[in-house]
Structure formats: structure tokens, C-alpha cells
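The complex appears here minus one protein chain, its other protein chains still in place.
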Amino acid sequence: MQSKVVSLQEAIQEIQHGDTIFFGGIVENRRPVAAVCEMVRQQKRNLVLLGTCSIPGDLLIGAGCLGAYRGCYSSNGAFGISPNMKRWSEAGNLIIDDIGHLDLSLGLLATMAGCPFIATKSCLGTDVLNPAYDNLDKARELARNQDILPRKKYQLMEDPFFDMGTVQLFPAIKADVCICHVQQAGEQGTARIDGSLTFDHFAVHAARKVIITAEQVVPEEYLRQDPNRNQIPCTSVDMVVEVPWGGHPGQVYNFYDMDIPFLQDYAARCATEEGFQQWADEWIFDVKDHEGYLDKLGASRLERLRAIPPYGYVPRSKGGM
Amino acid sequence: MQSKVVSLQEAIQEIQHGDTIFFGGIVENRRPVAAVCEMVRQQKRNLVLLGTCSIPGDLLIGAGCLGAYRGCYSSNGAFGISPNMKRWSEAGNLIIDDIGHLDLSLGLLATMAGCPFIATKSCLGTDVLNPAYDNLDKARELARNQDILPRKKYQLMEDPFFDMGTVQLFPAIKADVCICHVQQAGEQGTARIDGSLTFDHFAVHAARKVIITAEQVVPEEYLRQDPNRNQIPCTSVDMVVEVPWGGHPGQVYNFYDMDIPFLQDYAARCATEEGFQQWADEWIFDVKDHEGYLDKLGASRLERLRAIPPYGYVPRSKGGM
Amino acid sequence: MADRYAQPGEYTPTEAMVIYAARFLKNFDGKKGLIGTGLPLVATQLAKKLYCPNMIIFVETGQYDANPPELPISIMDSRITYGSSWQMGDPEGLFPLSRDEIDFGFIGGAQIDKYGNVNSTFVGDDYNKPFKRLAGTAGAVDIGVFARTTVTLMAHQKRRVVEMVDYLTTPGWMVKKWPEGDLVRREELGLQGGPSAFVSTLGIMQFDDETKEMYVDKLFPGVSSAELQESTGFAIDVSRATETDLVLVEEVRMLREEIDPLNIYRMR
Partner (left out) sequence: MADRYAQPGEYTPTEAMVIYAARFLKNFDGKKGLIGTGLPLVATQLAKKLYCPNMIIFVETGQYDANPPELPISIMDSRITYGSSWQMGDPEGLFPLSRDEIDFGFIGGAQIDKYGNVNSTFVGDDYNKPFKRLAGTAGAVDIGVFARTTVTLMAHQKRRVVEMVDYLTTPGWMVKKWPEGDLVRREELGLQGGPSAFVSTLGIMQFDDETKEMYVDKLFPGVSSAELQESTGFAIDVSRATETDLVLVEEVRMLREEIDPLNIYRMR
């Protein structure tokens, strides 16, 4: 099998305006931040984001790349609601279609299993099923590839098998592009994740194009000595990019811990439009590329974040925050 | 959390007549043979077997423990159709309800995800959906706990989400008892599998009672240093039994390869009722317990089967068969 | 013995909330809980150390029987991985709910109403232009639908403890039946469980067996019924309220010195 290793610029060029996208990781954990900075540089437009927000989604919103968001969680965790998401949605400038966390899981599970839908009670009783809050059609109108989104948000039906009463049929969740940031990938695309897999192990099978950014590209044969320890098969991966510190300012288990001052600074500055623009100039546009971003951060700052075995993060007893 | 380690006899005593059971592993790979020999000794009756047959199911049939079989594969692989299964079913003495391999996978997936059913095209066009061959009700009548089996085998419906046309709703697959044989388990039940997980990683979440037999019981803390490498969480396990060579004559990846002469002998002798009875006397009843079985096999025979790293089996260049 | 007890003023209202929540979790020793992000995580850590060492913790980013060596900054923090029995992803983290394995769910939120419904999606009356956009559903929907019971933790403020939530994220006792959206008892939808308690910065609220409406079960030391009513957005039944036992010095010490020495959660 040929090598799938490309540059970050090349990989991101494959993303089209209007694509429906999914990012691996969650909140501050293993998110493809470097890849998203490159998307901002390349000024992708009218994207539909599926899944969760946090820094990657928030950057796209602030930079005007995102048209709609369909997901279950738009928080930067301990650092507050994703600030651009908050500002844009409260101004009425972003289409949001809320689904449940289990919905997201089951939708990706269905796609991973090649099934059009699955039955659950996951949102019965809640406003997730409220027709007045159903923005799926609006998101669909924006999508370049409309067939990727289902015709309707859900359907109720009586369970014919176990007398469970009314259940909700929930459709598969599919994407044009999935970008995951992982610890290690082989040059053919086999990838190994440490810590929470979040949705990555399902999502890579739910997208037409899969980009893996990895802290390290390692020999494919090395990963194939213990295929039980790999989470992503090469057959579902289209491009591999080596991006050390590609999840900064978040954490990448066994590699580095989160950069709390950076995250706090982001939250504070992005509370206003001007603040975000300044931040983006400083950390995305002025640095030109990920190498520039790393150099601006500085080696000693990064070294302080480096994970300590066996914990996989920086324990507070060792100077972590 | 308390230790869940018990003896094989104690674990098997928890299985009731009429239980619906599922065995981990498949064909010659990581099957709980020692546990099933103990089930035969304890003369369980009217069991309903879900999943696949091969030696474990075949022993239960030959010994008169099984009332019905609902599954997708009843072969001992390279050693032919499971011989007791073949004899009994051809005599009209065994209720069989055939489902597809993907059906089995999706049914367990649905249960693992806590869903009553899932939509698929998996058996459209085939005789799996033939009402004349639907023996689910007969199997259900035999089961002690009838609610565990669905009210009907499948239902057809139009896909409302992606214009896929007619799809088949397939119900969750649940069991009273699941027995898996694994490489390593901690005393609290966390387990690590090498090689194919077969259905074990789903099935342990689909049974009310889960028994893990393991080649080695290792310190729970050891397994918890890399929880990404574990396949079964302690919370889904009720009992842990240390049973070295518990998958013989099959293979247990990284521990031992299959015992081909033994498997050939089984196939040959079990072609007749008398042959099976003799075999069972010799290898189940006369040896009293698993230790007796191992001593009868002999240490040198077992040593020849021991897996060689990094392959995890005995390569033919190193004397394997 | 006097110095065994801390007096109001020697701890913050947030610390009181976390401490009494930890005590409430005594009910769940040996049980399985799915714990939401934020202060529930802190209260759970305190409870495990002091009151229920055998509580089994699931986290929705895929850890089973989590035993983090130090306080995670959120439920997504990889501090939860090491020491857990199994580390998968979010789907596997949530499936114990839908499989009916979870004895209790423990969450925060932005609004709670008199039926124990919780809102963590948006505040306002226009979904497409909210007064305040919140984090969204996350596990809060699923915990409310599937767990055998739930406990909610929230600062007690008039704008938070309301007659009816602006958006029903976590189903409490009276929920919406679609497609019409009629308010019905949760059991009518085949949902088991329901909330057992709302632990606030002022007291512990429970729900009437008959009406399923919230009432005050306990007031924290130094909190009056009037003050609690004043901080509540609807007329709440305070007739059954009694005062809790005092906070222990040891509880405050544990929280400040061992659980969150860096005050990451800004409890003080």
C-alpha cells in the first residue's frame, strides 16, 4: 500500500467549501487544532460542523468558515462556553441543530455499522425532539452534499420486538470529511490512540475523506505488531500528516497536558469580535504555519507541558496545573 | 471492588437449566472449552445457544444439554460441520433458527448500545427471512426466560431518512449467560484479549451474567495501567476463573496454537453417537475436572503447542501444523 | 468537639453545596454512577474519599470504574484514563445508561424547574437568537432519560430555579410528549427513575411523591426558609424543611487541601 503521508497544507486543500465535517477528540482532549488553524488560513466557507464544538469549531465560527452546527456540546470545558459560538449564536448568526450526546453516538454507530437508523429512547420527553427547534433542514440547505444529511431528524414508532413502547428512530450521521488528531499513525494510515477515543473510532468510518494528523508518524510495521492496540485501520484513512503538538493548547494523552494559561487567554480575548480577530492574527495568520505557531510558543513552554509516565499528563505534584 | 475470582465449578453452578447462553470466541479460536466440559459434567438441560456452534455448542448438543440453537455458524472450521450438531439436526432432534452473521453482529451491537432494534438490509433476498424457516417461537418456548428473546424475528419497513427503500428491522440479541475465554483477566474482572475479539466485546454487555475464564488471572492494577488495551470492563463481569489451557483444543492467540490431531480425532469419533459417548467419557467424565484433562493431555504435548512471539501461534517453520 | 464543626462563613456556599452533595451520595455506595462535568466531579471525589469508597464511576468519555489519581479539570480531561478498567470513547461511555446499568446520574446545569427538569442548552425565548447560549445537551439528556435516578447540583438563584425551564434538556418528573409537547409524567413515556434531589447552595430539595413538585427537604446551616424562597423563581413548599447537620471541618479541609488545592474549580 502506498504512503498516505502529505503536508498539512495539502491535506486541508482537499476540503471543499460547504463540506460537512467532523473533528475527532472532545473539548480539550486530542482535538485537531493545528489542522483547523490551517483551514482558517485557507478560508474554507459554509462548512457544516457535526459533533462537538470547543476550540476547533469555535475557530471556524470566529473566522466565518462555518454555516451551521449540528451537535451536542459547544463548551471549552473548564474555560466556558465556546466564546465565538456563544457570540455568534446569541446574535442569531449561526444555525444550530441540537441533538443528544447519545444521539451523536448512535448516529455514528449506525454509520459505522452501515445501517440507516437505529431505535432508542434517547431523547423522549426532551426538547431535542421539539419540532420548533428542528433546524436540520436549514443545515441541509447549506450543505454542498445534501444527501449526506437525513431527510428528517427522527421518527417515532412502537417497538415491535420487546414491548418497549414508543421509541425514536434516529438516523445515521455521515460526514464529507473527518479530521482526527492522534498519538501515532503509520504511513499507510493505521493509527493508535491513547486515552479517550471520543468518537474517532466510529467517525473515521462515517466520512468520505479521512485526514489523520499525528504527533508522530511511525513505521506502519511497528503498529501492525499489535493490531489489537490500534484504533483506526489504514483502510479508512486517506491522508496522514505528522503534526507534533498538533492538539495544543489541548492535551494529548501520553504526549502533553493542556496549556491552561493559553486556554484562559483564548477564552478572555475571544469574548469580543475584536479580541478574536487580534487573537487569530497573532496565532493563525501572522505565524504563517504550524511551525511558526510552535516557534512563537517557544520550546521551553512546550517542554513544561510534556506528559510524565505512567500517568500520561503532568501531575500537579510535578508542576502540572 | 471485591475479587470476583471463583472456581470453575462454582461459576458453572450459576447457570440454570433453560438459560439462553452465548460463548465467546469462534470456531477454533479462544472458545471456552473447559467451561463447557464442566457444564456437561453438571448436566445443564434445555439450554438455548445463541451465536455460533463449533466445539462448545457441539459438546452441549452431544451431551443432551441443548434444546435450541439460534445462530449463524455451526462448523468446526477446517474439521468439518460440528459433528453432533450435524447428527442431531439431521435426525430432526434440534431446533435451529438460522440468522446471518451480520444479524448476529447487529443484534449484539444493539444490545451493547441499549437499543431494541436496528435497521439493515442484511438478509434481504435470502431464506433467512423465509417465514417457513422461522423457528424463533420454538426456541422461545424452550427458554426459561422468554422475555429475553424478541417477539418476532424481523420486520420490514421503508427507510424514512435516506431513501434506501425497504429495510429490515432486526431486534437486539440478549442472553442470560455469557462465557468468554480470554488471555488475561484481573481479579475484579477487567479482561484483555489478543487476536480477534470475535463477539466478546459486545456480548459481555448483552448478558445478565458474565463468566470470564482466563489463561491467567493477573493483578487488576497491571491491566489498569493501559485501559486502552483492555477489551472487557470489570463492571460487566460477574465471575472470573483462572483456567490455563481453557481453550484447548482450540487456539488462544499469544498463548497456544490449536491441537490439530485432537481436533481431527474429535471430528472422526463424534461422527457417531457411540463415538461421542466414548469421547465424552474419556475427556469429560473420567478426568473429573480440568486439571485431570490437562494431566491426561500431558505436559509435553501442551508444550509443543505453546505460542512463539511475535507471531502468537506456532509457525509451521517452527514445528507448527 | 466544637472544632469538629465548621461554621457558616468558614466555608463558601459552593463548598457547602459540594459537601452536602457528597454526603447525599452515601446513598449510592457500591452503586454505579455516571458523573457529569464540573462540580459533580468534585463532589464525587470527596464522596469517594469520605463516604462511599465503593461507588463505581462511569464517565461519558468512555472510562469505566474510573479512579483518577488527581482531580480532573473536566470529564474530558485525560486524568480520568489512568487507573480505569476500560478506556473507550464517548459512545461506550454512554451505553451503560441505555443498557440500564446506571444507578444514578449526577449533573450540573443552568436552570432547574419545579419538576426537576434541567436546562443546559439555552436561556431565552428564541432558540435561533438565544439570550444566552449554553453548552448543549451532552450527557445531560441521556442521564435524565436512562439513569435510575438523578441528582442535580446548581447555585440557588431566582433565575436558575424556575417554574419551567426554557429548554428541557434533562427530563425530570413531568416531561414533554411529542409530537404535541404535552406535559406528561415521565413514566407515560416508559422512562424509569426521575430526580431524587436538587442540591443547591442553600439546601437540599426533593420532589413530592404525589404532585412531583419540588419541596425543600433541608436548609443548610444559617439559611432561612425566607432566603431560599426569595432565591427561587416559583412558590416553593418550605413547610417540610429541617436544618442539615453542620459541615465538618474535615470535609472543608479535604476539599481544600486534598481534592482541589489549586482551587481549579473556584469554590472559594
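By letter and in written order, the chains are A, B and C; residue numbering begins at 1 in each of them.
The criterion applied here is as follows: a residue touches a chain if its C-beta (ideal position, glycine included) is under 8 Å from a C-beta of that chain, and two chains touch if they have at least 3 such contacts.
Computed from a prediction, not measured in an experiment: that's the story for all the values here.
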Among shown chains, those touching the left-out chain: A, B
Listed residues A:G80, A:P233 or A:P315, member touching the removed chain: A:P233
Out of A:A113, A:V128 or A:A307, which touches the unshown chain? A:A113
Out of B:L8, B:L47 or B:L102, which touches the unshown chain? B:L102
In terms of residues, what is the contact footprint of the unshown chain on subunit A? 1, 111-115, 186, 188-190, 205, 220, 223-225, 227-228, 230-235
Touching residues (missing chain, whole complex) on subunit B: 26-29, 71-75, 77-78, 81, 85-86, 89-92, 95-96, 98-106, 108-109, 120-133, 135, 156, 164-166, 194-202, 251, 253, 258, 260, 310-313, 315-317, 321
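In this section, only the chains that are shown with their structure count from here on.
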Weigh A-C against B-C on C-beta contact pairs and write down the one with more. A-C
Per Cα centroids, the chain farthest from subunit B: C
Chain nearest the overall C-alpha centroid of the shown protein atoms: A
Averaged-CA centre spacing for the pair subunit B and subunit A, given as whole angstrom: 38
Could you work out how far the Cα centre of subunit A sits from that of subunit C, in whole Å? 28
Between subunit B and subunit C, what is the separation of their C-alpha centroids in Å? 41
If a residue has to touch 2 or more other chains to count, which residues of subunit B qualify? 113-115, 225, 228, 231
Subunit C residues touching 2+ other chains are 63, 81-82, 87, 91, 95, 97-98, 146
